[in-house]
Each structure stands twice: as C-alpha cells, then as structure tokens.
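Omission of a single protein chain aside, the complex is shown with its protein chains in their original locations.
Just so it is clear, A, B and C label the chains in written order, and each chain counts residues from 1 on its own.
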Amino acid sequence: MTHSIAILGASGYTGAELIRLISGHSSMRIEALGANSKAGQTIAQAFPHLRHLDLPPLVTVDEIDFSRIDLCFCALPHKTSQEVIAALPRDLKIVDLSADFRLRDPAEYEKWYGNPHAALEQQAEAVYGLTEFYREEIRAARLVAGTGCNAATGQYVLRPLISAGVIDLDEIILDLKCAVSGAGRSLKENLLHAELSEGYHAYSVGGAHRHLGEFDQEFSALAGQPVRVQFTPHLIPANRGILATTYVKGAAGAIHDTLVAAYADEPFIEVLPMGEAPSTRHIRGSNFCHIGVVADRIEGRAIVIAALDNLTKGSSGQALQNANLMLDIEETEGLMMAPLFP
Amino acid sequence: MTHSIAILGASGYTGAELIRLISGHSSMRIEALGANSKAGQTIAQAFPHLRHLDLPPLVTVDEIDFSRIDLCFCALPHKTSQEVIAALPRDLKIVDLSADFRLRDPAEYEKWYGNPHAALEQQAEAVYGLTEFYREEIRAARLVAGTGCNAATGQYVLRPLISAGVIDLDEIILDLKCAVSGAGRSLKENLLHAELSEGYHAYSVGGAHRHLGEFDQEFSALAGQPVRVQFTPHLIPANRGILATTYVKGAAGAIHDTLVAAYADEPFIEVLPMGEAPSTRHIRGSNFCHIGVVADRIEGRAIVIAALDNLTKGSSGQALQNANLMLDIEETEGLMMAPLFP
Amino acid sequence: MTHSIAILGASGYTGAELIRLISGHSSMRIEALGANSKAGQTIAQAFPHLRHLDLPPLVTVDEIDFSRIDLCFCALPHKTSQEVIAALPRDLKIVDLSADFRLRDPAEYEKWYGNPHAALEQQAEAVYGLTEFYREEIRAARLVAGTGCNAATGQYVLRPLISAGVIDLDEIILDLKCAVSGAGRSLKENLLHAELSEGYHAYSVGGAHRHLGEFDQEFSALAGQPVRVQFTPHLIPANRGILATTYVKGAAGAIHDTLVAAYADEPFIEVLPMGEAPSTRHIRGSNFCHIGVVADRIEGRAIVIAALDNLTKGSSGQALQNANLMLDIEETEGLMMAPLFP
Partner (left out) sequence: MTHSIAILGASGYTGAELIRLISGHSSMRIEALGANSKAGQTIAQAFPHLRHLDLPPLVTVDEIDFSRIDLCFCALPHKTSQEVIAALPRDLKIVDLSADFRLRDPAEYEKWYGNPHAALEQQAEAVYGLTEFYREEIRAARLVAGTGCNAATGQYVLRPLISAGVIDLDEIILDLKCAVSGAGRSLKENLLHAELSEGYHAYSVGGAHRHLGEFDQEFSALAGQPVRVQFTPHLIPANRGILATTYVKGAAGAIHDTLVAAYADEPFIEVLPMGEAPSTRHIRGSNFCHIGVVADRIEGRAIVIAALDNLTKGSSGQALQNANLMLDIEETEGLMMAPLFP
C-alpha cells in the first residue's frame, strides 16, 4: 500500500531533506509540494539535486487538494506553521517540523516565541515528537510536533540519566556545537560562507535559546520537579551536525550503564564503548545518533557527548520516523541509509 | 537470491563507500572485508560511521575463503591490486577499482605507471568499466576494470561528441576541479586540512596525469585516429566532487542535441537544459552525473561541464553498477539514493 | 607627513580590507568612514575584528567634510559609485574600487552594465588602475579606476605575452577559480555557507561575465587589433583567492622568459621557476601575485597559472598601491606583509 504525502514548506532545507528521504521509501508517494515563495517552479529549478525524481511542481498551499493526502509534513517557519495548520482539515494526519506545537503551556510558548498562540485547539492535541520516548502516543496521534534539533540531542543524553536518578539535577551544562544548516536557508550576513567559514562563535549565550523551553518542559516533567539546565550553542563551519558536550555530576560507570540499557533496543541510537567520544563526521546524512561517556579526572563528574545530523535525526528523519508510526509502517523504513563519509 | 560479496582494501575511502552502498542493496551480503594494514579491527574501529552494520571484522586477504564469494571488489592501491588479483581464483568475478587493468596496451601501462605489468593474463581479459559504453561486455565479463574518476567524468562529456563528429578533435581542453577524497586516505602534507582548506591549486599540469592514458586509449579508439586532449586537474577544498569544464570547438546546439540523445535512456546521466551549468553540490553522495552545455560568445565554441561524485559515480558507485550487471541484478539496484544537499 | 583618508562604502569586504591595510601604513590616517546603511555604528559594531583600532564612527557620505581629505577611496557598489563621485569635489583625489570607471567607451559600459553612464566627465579623466602597466598615468591621476579582480589576474598573465607576440591571439582560454569574498557581502542563497561549502560550480559561462569588457578593451588596445578571449569563472568554497588557469598556444620557454623579464623589477609579482604551479594558499592576505608556466605535452601549447588574493592585490591592495603613487609615497608602503599560511 502506498501512502500519499504532502510537504508544505518544500523549498527549505528540511523540506529538501524530507524529499530525499521519501525518495527512498518503499510505501510513500509525494503528491503535493507546497512552497508559496517558489510556487510555479519545478523541483529541478528549486532543487537541482532532485532533478532525477518524478515529482509534482511546487504550488501554493491553497492549491493543494488535501482530501487526497494521507499525511502532511509541515516544514514551514514557526508562527506561519500554526496559521497554516489551523486551516487544514481536522482529520488530516500532520507531522509539523516547526516550533509551534512543542510547548504544551501556551504561556511558555508566548514567553519563548513572543506572540500568543494562534492554534490553541491543535496545540492541545499535539504529541511531542521525540520518537524513542513518545512512541505509543505518536502511533495514535493526529498531529505530531517535531522537536528542536538541539532539544533532541540534549534529551538523548539526559532523559535516561534524569529518569534513572544518576546525575545531579542542579548541575547540568550543555555545550552544543551546531552546523550551519540548522539555521535554515535564511539570508543573514553571519550565514554567508565568507563570514562563517574559518570562524566560529557562541550565540544565544546564557539561556536565551528557544530550545530551552523544551528542555525545561521535558526535564521537569520527567524529574517531577523544576529542572533548569545551562545551554550554550555554538555555530560551527560545517553544514550538518550537532555535537552536544554535556557536563554532569554522577558516576561515569552508572551513567554509561544507564544509557546502554535505555537504548539497547533502539535502532538509531548507538551508545559507544565506555571512554569513547563520537564525531559528527560519523553520522552525517543518516538517522543515527552516537553517544559516548567519559569519566572526568575529578571523581564524580562525567562528560557525555552525543552526535547527530540536525537535518536528519534532528529534524526530517525524526519526522519520517514518526510518520511511519502514524501510518503503521515499519518504523525504520526509508531511514537505514549509512552515513556519508568522507 | 543473495550474493556473497568480498571487498579487498576495505579500509580506504572507496572501500568505505562500497560498504555504504551495499548496506542499502537488496541482494548482496558482505561476507569478507580484507584490509591488511588494519586486519583484526572491527568495522566500528576502522569506520565508526558504519558501526550500526552487522559486518565481519577486517582480515588479511590470505584469510578469506574465496570459494564462498560470488563477486569480489578490489579497492587496493594500483600495483598491489594486480599482484593480489593474479593470485585470486581464475573463475572469481572481480570488479577492480585500481588503475591496473584500465589500459589494454602493456606498454602504455608501463609508460604511465612506471613498472611492467605483473598480471598480463588477467589484463587481457579485463573489460573497461565505463558502464554506459561497455554495458554488454561488462555483463559478460569476469574481470572489470573500474575507470579513473577523472577519466569517467571527461568521457561522459566527450565520448558522444567524438562519436557524433560534432567537435574538433585537435582542440579539446579539460579543466578539472577535483575534491580531495579523490586523493585517497594517504598521509601527505598537501592533503592536511590546514594546507588544503582555503587553498587550491593545479597539479600534474601539462599532460602528466595518469588518467590521460585512459583518455588517449578511449578517444583514439572511438575516433579511429589518434586523439590527444589537454587535461589539467585542480585540487579543491571540498571532500567529494569532480567538475569538468570542457572547452570544445563545435556548434553548441548540435553538442547539446548529441548529449541529450546519447543519454536519453540512461538512469544516472542527466543532461541539463541548454545554457545551464551543473554544480558538485547537486550530485554529492549520489550516482548521478549532471552535464550542461553553454555556447561561448565566440561563434563555434562551446563549454560543456560535467559534475559527479568521485567516490560514487566516479568509483564505488560505478563498481556496484557494474557488479549488478555481472550478477544479473537490476542495474540501478542500491544506487538510486538522492544526493545529500546541503 | 600624514595624509588624511576617507573611505566610502566602509562596511563591505573591500572597505574592511582597506582599513586593515591602512592600519599598518606609516603615513595615512583614516579621517572618515562612509557607510550609509550602517551609519551611526562604531567600527567595533560593524567590524568587531577592527575594534582595537581608534577610528571614527560610520557616517553617511553627506556628513563627511571632504575639504579635510587628501584622498578618498570609494568602495561602493557599481552604479552607486558614479553617482556619488559625480557629486564629490572636482579636485579630490579618488581611488574607485567599483566597475564604474574601468571602461573608456560609454557604449561598452552600457553594454556590459545595462545603464547609461551618469558621470561621463569623470569617466573621461579616469585612469585604469592596473598599477604595473599604468604607473606613470596613475601617479599623475586625480581619479583612478580599480580593476576587476578577475580582470587583474588575467591581465597579469596575458599582457606581457600579447605585447611580446609570443601567443596566438585567437586561442586564449581563461578558466578562473574564484573564492567567495569576491562576490561581496550580498545576501544571496548561493553564497550561504550551507550551499557553497562542499560545492562548486561555473557561473557567467560562455562570455557573460562583465570583466570581459576590461579584457576586450585592454587586450585589443595592446594588440592593436580586436582580441577576444574565452573566460569562465568558477565559485570555489574558499574565502580569498583567484586562480587563473590560462590555456595559450605558444612556446612555453618563450612565454616563461617573457614573464620573467616583464616582472623582474616588480615588487609584488613573482614568476615561479619553469614548470611550477602556484597555489592560492601561498598568497592569502597579501599583495603578491604568483605566476607559473608549464609546457603542455602537446607541442606549442602552454598553461600559465596566476594566483592572487582578490581582496588584496585584486582590489584593496591594488587601490592602496595606487594611492601611494598618487600621494607620492613609496609604492610598497603598507603592502609588504607576508601571506597568512596556514
């Protein structure tokens, strides 16, 4: 059985990544590609790397007949996404990749994003899309909210440790190194090759990054008490990858054991042997996440490092994994391709 | 039916690329991985990006039981390859990725590679592996010689034009821009990130590059007269990609028509609309080759530009395409993945 | 004696490069920095890398008192430049870095740039700024037109060869590899790190690049007959550098001798020993140009390759060299810094 798929926001990087992944999927067919700013273009014009594919041209969202669609991916900018989704059929399965439905508390949403939420009804039914931890809810969901790519990486490190009670909840530091595709296709001076190449820097320092809203929500719920972490992202001159260096207090051995146990049956999460550290070059273009644990020389402290591809496991790969669940397809379908190295 | 595969030289870049591609192939199973210098290592040690795969450990070539192997890829350095292949069973199907069996004339081999050939018997039976032009010979072959990655790129541009007689054979200039993985995993100062990043240069200038042996052999045979081209490769600070800018004399329209017709039924060669130029970013990690034709402002001259991924279409992807033919598998199996962009 | 300098268009890359160079100059003091779009910003805000310098804030051009200025650099976009310069005092020494005053024939200007020239009077008095070939005119000039960075590189290769009559004028091919800072600080998708890094491509193929106007003008004047070259630029994933691979017909020995003789007394042009090829990594951040000559395997053909830094020798360094001449300062002052490697 082949499922009919629509992608809204098809001309951005996560849209292109969805098309790449779905082009290798055995039971999905792309029926519609919505991209208002580039409507009328063929896929070869918008994305020359996809010119070999037989795909419909880009259209405006209004032109799409959703009655023929089994599942819709929304890869639109936040705020736009909630407005568009509010107008879609109420029974359409949706995987949203924006930030709009990640935070359950509308006040938290407004605090981090600066505007009142415009689709409160849909927000109430949205399921948080971190597959490994919300699998059953996602399977039953109509609307799944894809997580932030940084938020996913940090949670893969910390959720099992918080649940198992093996780390100090007051002393968690996440130092992230993020590749530039995570910033999307927006035209900003600091994303130009001439500015970013050969240079790197921290941004949203000190607790200003919006993905903290997700960390606060999820970690506090898990711990049953307010948990606040320190989180500093850095922009790195590479195209794909997030490396999360996490500083925690706890016994490294127990931490490693906990992660090994938590992910033993997960197809995409690989916990490295004790003492090894992952590299972004080893997950590029794939849906895998590598996690390593190293004891610090100071007793009772450990460094846990996770690496994943922000566009795949951190975004479009996660979205496809969730869509597979929602459509009752094998969860790993279309997602087992090996990383691209070198 | 599943075919048993061995890869010799598994610890280099083309070896890793073969494993990546075969991991997504529906009817091949890797039975043996030969890598003398890293024998004893697991795949996770040699290539952490492949740690999710269930693969045999690296062994020496001597340890492999070839009676269980249906087809063997040799991704060894040239000169080593001929010595190893000379000692392999005479009925074993082999796809060689080295330079050792590309040149039919042993004198030409010695001229370009500096040593007498050590496996003349096998050389005599080898079929040149440029799939689109030797398809039937490859299907029937026991030993296929993979082409040089630069040689493949140049031939995709020029073979149809030479055959059709639409260009001046005395005035062909190939200016190639090659990414660094084409130089392999060898430890040389000029391949260090600190030397290559932010710098680029020509090498083997003036007719010194060994792939000229292939151009001379193939173009002369095709034209029925000696054809010698100018060919200057440049090392570019990127990991994957070859961009061949070809300067020819002929009518741009006829050139474009010729290429469109030649590749109309080819699954991996995409001829762009007249006047468009390809980019390496649009073929990365894929088996596709994009070709564009632009008329020069000077009447009777044209620029033809081809882009492909040196590790995929230029090497390991080509090898797998040929292996599919030799094993009577669908030619495109395992090779239709979309390029990775960005 | 210290000369008072103004820079208009100070917030772009060539503006920043001028400030960098002048900060090491013994007898220039920057009095005014014009940058309409960022007027009001301090230099630390516009260019954090220059925060250690004691410089005036950015202002609009209107706010500058030019009576206090000895020489003004205009690093504005073309078309804007001619409008601004038309309104500047008629006795102010000006070095313009835009394309506006490079072409002597207004019809040629309109052909390549698409609009009628708005400062014909100034255009008539402008001197073409290729220092090594217009030194005396520049010394006496009021208004000097900086050359295109590609145009400079190609001319360093070809002018002596055309003058000496050692190459065939009908068969000249310039294949250029250009780093991205040459495209300026403009916000375009194809200049984003995620698009350009790991990818490269030709642009303005077939004779569409505006710097051809300069080649046509200069080479034809030099030869005393119309000369038209083929010129294809390629965008390379690096920040600084132009590598010009030039294919000519002529005797390699005579070509090398001609270049050695032509540049024997030039402080910034280094002709490499016969058979060596230059690299952009060896001129980065400097005012030097390296030129190499290699004979092709085909008798009577040669490859001449030049490398320079587009922002320094190709633009702001050239501008400062010309300003030194105009102000009767030692020509090399502020320009002898060694390249940055690695």
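Note that in this section a residue touches a chain if its C-beta (ideal position, glycine included) is under 8 Å from a C-beta of that chain, and two chains touch if they have at least 3 such contacts.
Predicted model, so just to flag it, every value in this text is computed and none were measured.
Participant: Touching the hidden chain in the complete assembly: which of C:S11, C:N239, C:T258 or C:N322 does that?
Facilitator: Looking across C:S11, C:N239, C:T258 or C:N322, the contact with the absent chain belongs to C:N239.
Participant: Per the definition of touch given earlier, which of C:A39, C:L53 or C:M274 contacts the omitted chain?
Facilitator: Here the residue in touch with the unshown chain is C:L53.
Participant: Have a look at B:Y13, B:F73 or B:F288 and name the one touching the chain we're not showing.
Facilitator: Of the listed residues, the one touching the omitted chain is B:Y13.
Participant: Using the document's contact rule, name the residues of subunit B that touch the chain not shown here.
Facilitator: 13, 180-181, 183, 185, 187-189, 191-194, 196-198, 237-239
Participant: If you put the missing chain back, which residues of subunit A would it touch?
Facilitator: 171, 173, 175, 177, 194-203, 205-208, 212, 228, 230, 232, 234, 236-241, 243, 245, 247, 275, 277-282, 284, 294-298, 301-303, 305, 307, 342
Participant: Can you list, in ascending order, the subunit C residues touching the missing chain?
Facilitator: Subunit C touches the chain not shown through residues 13, 16, 19-20, 23-24, 47-53, 181, 197-198, 239-240, 270, 278-279, 281-286, 288, 290, 336-342.
One rule holds for everything that comes next: only the chains that are shown with their structure count from here on.
Participant: For the two copies subunit C and subunit A, is the contact made of the same residues on each side, with over half of the numbers shared, or of different residues?
Facilitator: Same residues, largely: of all residue numbers at this interface, over half are found in both copies.
Participant: Can you give the whole-Å distance between the Cα centres of subunit B and subunit C?
Facilitator: 39
Participant: Would you kindly tell me how far, in whole Å, the mean C-alpha position of subunit B lies from that of subunit A?
Facilitator: About 36 Å separates the centre of subunit A from that of subunit B.
Participant: Residue numbers in subunit B touching 2 or more other chains?
Facilitator: 197-198, 239-240, 278-279, 281-282, 284, 342
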